[in-house]
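A single protein chain has been omitted; all remaining protein chains appear in their positions.
Moving on to chain A:
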Amino acid sequence: MSCGSSPFGALADDTRRAVLSLLSEHGELTVTQIAEQFTHIGRTAVSMQLRVLRDAGLVKERRAGKYRYYSLRVEPVHEVISFLNSLYGASLDGLARAAEASADQEPAAASDAPDPTGTDKDTPRWGISY
C-alpha cells in the first residue's frame, strides 16, 4: 500500500491529528492558541502543519484584523464522495475497456454498436438516503 496524498495513505502524523482534534473541540483558534497546546513543537512548526492541512482542504482560514483564525472545513465529505464516485466509476471504465477489446474480436457486434468507443459515459449521480 502506498502513502502520500491518496485517501488511503498513511494516517496523518500526531501533530496534524492533534490540530484537527483541537479545532473540532474548540471550533476556531489562532495559531498562537493552537501552539500553546503543544510542548514539543513551536509556533512555526504549527503554522507549517496548518498550511499542509489548509492545502489538503481540511482546514479553512479567516482573517480578522491582525489575527488569522483556523477552523475545520466540511468539504472533506465532498472529497470522499468524489473519491468514491471515481473509484466505483473506475470499475466500470475497466469493464468498458475489456468489453471494447472483446467487441473488437467480434466485428459484427462492434459495427452495429451505437457507440464504437464502447464508453458512453453518463454523469455520475449521488444522494443521501434515510
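Simple rule for what comes next: a residue touches a chain if its C-beta (ideal position, glycine included) is under 8 Å from a C-beta of that chain, and two chains touch if they have at least 3 such contacts; residues count from 1.
We adopt the following convention: contacts and distances are computed from a predicted model.
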item: The complex's invisible chain, by UniProt name, from "Sarcosine oxidase subunit alpha family protein", "Branched-chain amino acid transport system substrate-binding protein", "GMC family oxidoreductase" or "histidine kinase"; value: "Branched-chain amino acid transport system substrate-binding protein"
item: Touching residues (missing chain, whole complex) on chain A; value: 1-2, 6-9, 11-12, 14, 16-17, 20-21, 24-25, 53, 56, 58, 72, 76-77, 79-81, 83-103, 109-110, 112-116, 118-122, 124-130
